[in-house]
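One protein chain is absent from this view; the other protein chains keep their places.
So, chain A:
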Amino acid sequence: MASIGTGYDLSATTFSPDGRVFQVEYAQKAADNSGLTLGVCCKDGVVLAVEKILLSKMLLKESGRRVHLIDQHAILAVAGMGPDGRQLATRARQECEQYRNIFRAPMPGHLLAERIAGYVHVHSLYWHVRPFGCTVMIGALEEKQGPALYMIDPSGTFYRYYGCAAGKGKQGAKTGLEKLDFRQLSCDDALLELAKLINEAHDESKDKPYEMEMIWIKSDTGKASLVPPNLIETVRQRAEQIAREEEMAD
């Protein structure tokens, strides 16, 4: 799985003989090293969830955010290096502010995703900067397209998704996401589904305790917001309860 790119992996400006840029691939490994990050595009909005591993008992919860509000209609979640993700969130905020200043309208999601993907990509073209070690998911609500979800990886590739996963345990999460019917799924139901997926991916014995961060935009309010902590706690407890019931049924 890990191929050694001896000699061809020292800078982002070098291709290997088989056409790979190893620095970008290493950046992708950094992104895969984080807790599970999930995004779902529901019929009435977008929900993003992050499994934030708590590295120490001394940490105050709700600090070191990995979900960010970008504008009133856009949200962003980070998988991978937190500071790199924060920089992308800052850039996304600037893009949205500039768009509003010029056009007096919220920035369309596909345009925002394209700009951020371009920004991520440009950092893989030069020797004196390093690629971003994070995968970001952008959720946006717009008049014409409705709710939209995009995922951008460290190479600058981005696609629009119904549901996407990044970080540790993403393969299992992807299988779980494929079972959902996105045309029928509502944001409130999605909270529970995402909590279940994160709970499944998390191994109590091996991994440290985690905090779940969730952020959403719902079509009825039209405004992005962090999911309130008590609601996250409710869905998390429900998800853990369901997992226990399934275990006992086996």
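Simple rule for what comes next: a contact is a pair of C-beta atoms (placed from the backbone, for glycine too) under 8 Å apart; a residue touches a chain by one contact, two chains touch by 3 or more; residues count from 1.
By definition in this document, contacts and distances are computed from a predicted model.
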Missing subunit (named according to UniProt) among the choices "Gamma-soluble NSF attachment protein", "PRELI/MSF1 domain-containing protein", "MIP18 family-like domain-containing protein" or "Proteasome subunit beta": "Proteasome subunit beta"
Residue among A:Arg100, A:Arg160, A:Lys174 or A:Arg238 touching the omitted chain: A:Arg100
Full-complex contact with the absent chain, from A:Val21, A:Ile70 or A:Ala166: A:Ile70
Residues in chain A touching the chain absent from view: 68-72, 93, 96-97, 100-101, 225-226
